[in-house]
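Notes follow once the structure below has been shown.
Removed from the display is one protein chain of the complex; every other protein chain stays in position.
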Amino acid sequence: MGRPDLSVDIAGLRLANPLIAASGCFGYGVEYADLVDLAALGAVAVKGLFLEAREGHAPPRIVETPSGMLNAIGLQGIGVRTFVAEKLPELKARRAVVIVNICGSTVEEYAEVARILSDADGVAAIEINISCPNIDEGGHTFGCSLTGVHDVVRAVRAATTLPIFPKLTPNVTDVAAIAVAAEEAGADAVSLVNTFLAMAIDVETRRPRLSNVVGGLSGPAIRPIAVRMVYECRAAVRIPIIGMGGIASARDVLEFLIAGADAVQVGTANFEDPGIWPKLLAGVTDYLERHGHAAVGEVVGTVDLSARETAWISS
Amino acid sequence: MGRPDLSVDIAGLRLANPLIAASGCFGYGVEYADLVDLAALGAVAVKGLFLEAREGHAPPRIVETPSGMLNAIGLQGIGVRTFVAEKLPELKARRAVVIVNICGSTVEEYAEVARILSDADGVAAIEINISCPNIDEGGHTFGCSLTGVHDVVRAVRAATTLPIFPKLTPNVTDVAAIAVAAEEAGADAVSLVNTFLAMAIDVETRRPRLSNVVGGLSGPAIRPIAVRMVYECRAAVRIPIIGMGGIASARDVLEFLIAGADAVQVGTANFEDPGIWPKLLAGVTDYLERHGHAAVGEVVGTVDLSARETAWISS
Amino acid sequence: MASPVDVDARIAANHRLSDAYNILEIEAPAIARQTRPGQFVMVKRALGREPLLRRPFSVFEILRNARGAVTGLSLLSKQVGAVTRDIFLAEPGERIRCLGPLGTPFSVVGPPAHAWMVAGGVGLAPFATLAEALHASGVDTTLFYGGRSSEDLYRVPLFERLGVRVVLTTEDGTRGEAGRVTAPLQRELATAGDRPVMVYACGPTPMMRAVAGLAAGADRPVQVSLEPVMGCGLGGCYSCVVRILDGGARFVRACLEGPVFEGNRVSWADLT
Partner (left out) sequence: MASPVDVDARIAANHRLSDAYNILEIEAPAIARQTRPGQFVMVKRALGREPLLRRPFSVFEILRNARGAVTGLSLLSKQVGAVTRDIFLAEPGERIRCLGPLGTPFSVVGPPAHAWMVAGGVGLAPFATLAEALHASGVDTTLFYGGRSSEDLYRVPLFERLGVRVVLTTEDGTRGEAGRVTAPLQRELATAGDRPVMVYACGPTPMMRAVAGLAAGADRPVQVSLEPVMGCGLGGCYSCVVRILDGGARFVRACLEGPVFEGNRVSWADLT
């Protein structure tokens, strides 16, 4: 048997492997070009973009918590047109598969940003951020209601023929229902999860440790909740799922795939170890070989619910 | 100035200090009687009780995750009458302040369990578990909807004159709205948070690591989300709040108090260190003294949102 | 029973026996003095450090100084994950958090009964203290001790010094009889005649299940030391339950009612 096939198909978009750099954790991708072979990633999801440039929140913007971190960057960004003009050409030159994470204060803004990206050269797909918990206009309000999700996805669907991946918030009672709403409104896949709304306080000063008071929790701490949400969504929708939340090892990648994700994103772990990508790839490849799989797709959604049985193991 | 006053008043129930052993993490209390001075705790919240004895889920029932653990105990329990007959007398003899965590498959069962406890001798308050994520009848369904919360709290309110503390699930879009529903239905205080619905998979076998497939995430991992929820509820209700989720040090206790909790519960950390109680108390006392507080209540809900200003500090 | 104590104990020595096994000697006399055979301790490297929860370990030896005074205890550990790795790498002089003694001990037979201890790999751990107690009461004792290979068998002379007859097996035949430990046990059960025999077993669940079956078939009582996952060791969390058959099947906490159970009480079909 040859090397297993790592490529995945996300709604017609073929990726060389299921590893995607998570939005907001990899700048515009170009920052990492010297350290990471962008063409060797499945794709790069760039930082969330509004129509216009945004300043973001005042620092402190991050704070570390047990096995995780909070961020309230506030979607600082250069605006979609500047991105297309200044960053996209370099990403293209580096042969990166580019997923653009888009934001909007209104349904119309989402649609407008999507239209501009459709006309640009080198965008593979659009991830619709309806889940940023840090800013009032970050789509979180859209992302928490079935009609909000439906309206935004519908509008973006009408604005572009690119694959569209709404990115869901975990801060809801029933994430599977939200995923269904996204699917019905025309999503090609769903990304989940964005960060959990959270807070940390400096007890000596009694000030919130983020200038924005609240921020989003990411990192290994949230992984078990994210895995559960992917598992729930897998049972609810037919479209592909891009899973994420706390992935820091090949084992974690496989956990998401087995739970039902067709591809994964890695965010926070890239901060700790920008050299993580080839390690994840090697670990996944090794697993597929050990388990006799010809292609990575064979492990997607394979949670085994049969009764347990144990073999005799001496010590 | 003398030693600060650590006592707190939760809806007329006076506790010697704000530290409560969290339900399900301290057995029926009697298990710890040799190791922990039960009378020195603010209170003991005993394991969730249904009307009848329950077997609970098959093992494995717990699994560790980054800075946290999942549990799916499934509310194994001896039933409320056996508790009253066999455990309550010893708790009373040890001078423990006893909060009984109650469960029900129906609204009527909650009310019936509450009635039995009202007639018993030595129950200080009832915590209404409408938030156990591990079992279908664990109240999670009640706890996720405004009307469900309202119905259960109303029924228990009618059944007892003991203080009642509905315990809220964090697995909802708007926990503050749930807290308001509980308040309006007659709750004397609210406890939050219960555990986050989560999942872990053994990637080698592809089996869920819990026999119940999903379980509840507790421990330091969830603390930033729990603190945010306490902060949100503080702004929404007037009744006292009993905060919890990942407390493992005096600093963490203070973070919850500052966010708006009148008292706290400690669960998972007690597994790591059953000797944690006097340390927490000493740490809180030290903080109050350093900050010149005469009473612990003075720090409750004191998040400072004023603009930052920094002093000159030479390195 | 006396109450457990939680100590931040100094590590006196670490004997690495192979790439996987080690014996850690720790200065915890307050625990060691109270420990009875089959009891365990809950251990982690340091409070506040990942992983969060402690792990259960049988007390292997009670350590004494030259004058016979109890100085501490040792653990026989096999590396399988994070905490056993910490235990493997620990250096003398460092500290380790240790809570115990915990659990219900073996019931120790006296003469004329014979004691047959059946150990699989690291399942040897609870038998050093048991062998001492049996030796003290003059019980005729045999240890059936099996592993995958000779790399799984340690400290045999310790038992021989206590007058224990030792029967070794390895699955790969690198030491003792080739095959599983149940083979010599089965043979000897068949030929034991009417001597009263108490069987004690500790090892992987399938091995204990097999031993319990053999003992039951030969109408011999058997005590097994089970190893469920334990979150607290104190009865607080209800994670460690084992399904017990008496009085209608029900889950009991192995940290309190166990880890030692009579083999015929255990619902083996439910043990994974």
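The first chain written gets the first letter, and so on, giving A, B and C; residue counts start at 1 in each chain.
In this text, a contact is a pair of C-beta atoms (placed from the backbone, for glycine too) under 8 Å apart; a residue touches a chain by one contact, two chains touch by 3 or more.
Remember, predicted model here, so these are calculated numbers, not experimental data.
**Student:** Who touches the missing chain here, A:Gly56, A:Pro89 or A:Gly186?
**Tutor:** A:Gly56
**Student:** Would you mind spotting which of A:Ile73, A:Val264 or A:Leu288 touches the chain that isn't drawn?
**Tutor:** Of the listed residues, the one touching the omitted chain is A:Ile73.
**Student:** For chain A, which residues touch the unseen chain?
**Tutor:** With respect to the unshown chain, the touching residues of chain A are 24-27, 31-32, 34-35, 47, 55-56, 58-64, 66-69, 71, 73, 76, 219-220, 248-249, 268, 270-275.
Heads up, the rule we're going with is that only the chains that are shown with their structure count from here on.
**Student:** Work out per-chain C-alpha centres and flag the one nearest the whole-protein C-alpha centre.
**Tutor:** Closest to the centre of all protein C-alpha atoms: chain B.
**Student:** As a test of understanding: of all chains, whose mean C-alpha position lies farthest from that of chain B?
**Tutor:** C
**Student:** Find the two chains joined by the most C-beta pairs in contact, please.
**Tutor:** Top-ranked chain pair by contacting C-beta pairs: A-B.
**Student:** Where the centres are mean C-alpha positions, what is the separation of chain A from chain C, in Å?
**Tutor:** Chain centroid spacing, chain A to chain C, equals 47 Å.
**Student:** Between chain A and chain B, what is the separation of their C-alpha centroids in Å?
**Tutor:** Measuring from centre to centre gives 33 Å for this pair.
**Student:** Scan chain A for residues touching two or more other chains and write them down.
**Tutor:** 67, 308
**Student:** Give me the residues of chain C that touch two or more other chains.
**Tutor:** Residues 50, 272 of chain C touch two or more partner chains.
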